[in-house]
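The structure under discussion appears below in the form of structure tokens.
Missing here: one protein chain of the complex. Every other protein chain is in place.
Moving on, here comes subunit A:
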Amino acid sequence: MNYFPDEVIEHIFEYVVSHRDRNALSLVCKSWYRIERCTREKVFIGNCYSITPERLIQRFPALKSLTLKGKPHFADFSLVPHGWGGFVYPWIEALAKGKVGLEELRLKRMVVSDDSLELLSRAFPNFRSLVLVSCEEFTTDGLAAIAANCKSLRELDLQENEVDDHKGQWLSCFPDSCTSLVSLNFACLKGEINVGVLERLVARSPNLKSLRLNRSVPLDALQRILTRAPQLVDLGVGSYVQDPATETFVKLMNTMHKCKSITSLSGFLEVTPRCLTAMYVICPNLTSLNLSYAAGIPGSDLIKLIRHCKKLQRLWIMDSIGDKGLGVVANTCKELQELRVFPSDNIGHHAAVTEKGLVAISMGCPKLHSLLYFCHQMTNAALITVAKNCPNFIRFRLAILDATKPDPDTNQPLDEGFGAIVQSCRRLRRLSLSGQLTDKVFLYIGMYAEQLEMLSIAFAGESDKGMLYVLNGCKKLRKLEIRDCPFGDTALLTDIGKYETMRSLWMSSCEVTVGACKVLAKKMPRLNVEIFNENETADCELEDEQKVEKMYLYRTLAGKRKDAPEYVWTL
């Protein structure tokens, strides 16, 4: 390859897109490292504290698209106190200073202030795509800045963010000259939006392919919008409440007939179930259906709808569908690849799901590779059956609502069931465990889960051995998160070199002591070992024998961070 001129290699590299492949290329030789870094446009940073923005900009001068993740995953479940970190402003500031030609920014679990959005909107003339997932702190004022100032905005995608509504009519800030929108998702916004403004925006966006509305957009507006945008591919319905005996509803039924391009459907944040019949006409085309926020749809209506969705590849649904409903899914959705079943709020009211539903799915959907399943109970027999039927799992996440529940049939822990999963699914990359579990399950995981990259453990195990099996066995492990397990200092300190091969380790409510964390931090300068001490004041000394409530450690080239709040001790 040394004999090829650089331009040829550059051209070849254009075809290499995934950041992992790119990372591999850069390690081959100095020449490839140089060519790769000069041509890389998309960079993924899984932990925003692992590197400084300046270093990023220095290495990748052609940077156009950046993905950043901030808080640890367990922050999703309220385990990380407020103010921990993950601020995006310093990044945007550095990118602006470095005159980076930023076009896309994707953020997950980061703190995004209105100021950062304002700066973002002004500093990058070619900026086209903003995706915010589970972020916080920004308000509709920040969105107004994006709308007003990003002249060639194509994508504004807000997923599950907590956004304060400042009633500023942010949607009106899109100028009349903005006609480039391809994707607009504001389903998570709680406030009202001006429906007329929205309709006009849709009317002047001929390239609009994805539109997800919030609850304030009523059904009649939906009908008018769909009339103007029959080219939509992805639709998120806001409010879907109407008396089916009205002309409005009839109009909607007719409009749906023209929406032949819709392959992805979501939303129904409020819903009159009987009106779902209008959706039947597009169901045969759907490959993705997300009704996990549609609490107003009873199981029977879910089932009726799904019967029409024979092409479904991705289904996110609530457990109100019940085991029987999952049986219908198994019989209907033969192309199913990803399934998520979420718990509904009204326990006891709806039929919940158990191991039976999962077994039915495994029997009917051979292509299933990603699962997130909240259920009331699980058995070893069921897991063994599922493992046999679906050897292709890449992601397997099981959350039994009673976290330490054993197999109800045998009263045994679920070690054998999960053991079967890891043994059968050789390509498993992500695993979340629940139910009563001993050290044995970790022995199995260490033995068989060779491709495992992310493991989430809660209320499991009996001794340090459990954690050690995993650390020793899973060579590709990148993220390990543990809560409420009896793993202590021995487990933490036995193989400290391992942590530099991983992105991060989270341990909370375990048996790890301050002293052990200090030892670890001292021996591994390229790890940040953070301890959260919410009860103590800043002046209080940390005793070595004290048990650590929450510990988060991650590899980093950026050194100790300067923006940590008072309760975070970086050792």
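Going forward, a contact is a pair of C-beta atoms (placed from the backbone, for glycine too) under 8 Å apart; a residue touches a chain by one contact, two chains touch by 3 or more; residues count from 1.
Criterion: contacts and distances are computed from a predicted model.
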| item | value |
| --- | --- |
| Hidden chain of the complex, named as in its UniProt record, picked from "Transcription initiation factor TFIID subunit 5", "Auxin-induced protein", "AP-1 complex subunit gamma" or "Aldehyde dehydrogenase 16 family member A1" | "Auxin-induced protein" |
| Of A:Cys48, A:Ile92 or A:Cys188, the one touching the omitted chain in the full complex | A:Cys188 |
| Absent-chain contact - pick from A:Glu199, A:Asp220, A:Glu270 or A:Glu335 | A:Glu270 |
| Selected residue (touches chain absent from view) among A:Tyr33, A:Tyr280 or A:Phe342 | A:Phe342 |
| Contact residue for the chain not shown (choose from A:Gly296, A:Pro391 or A:Gly515) | A:Gly296 |
| Residue, one of A:Thr404, A:Thr438 or A:Gln451, that touches the chain absent here | A:Thr404 |
| Absent chain, residues of subunit A that touch it | 74, 76-79, 134, 160-162, 188, 243, 269-270, 272-274, 292-293, 295-296, 298, 300, 342-349, 352, 374, 376, 399, 401-405, 432, 436, 456, 458-459, 483-484 |
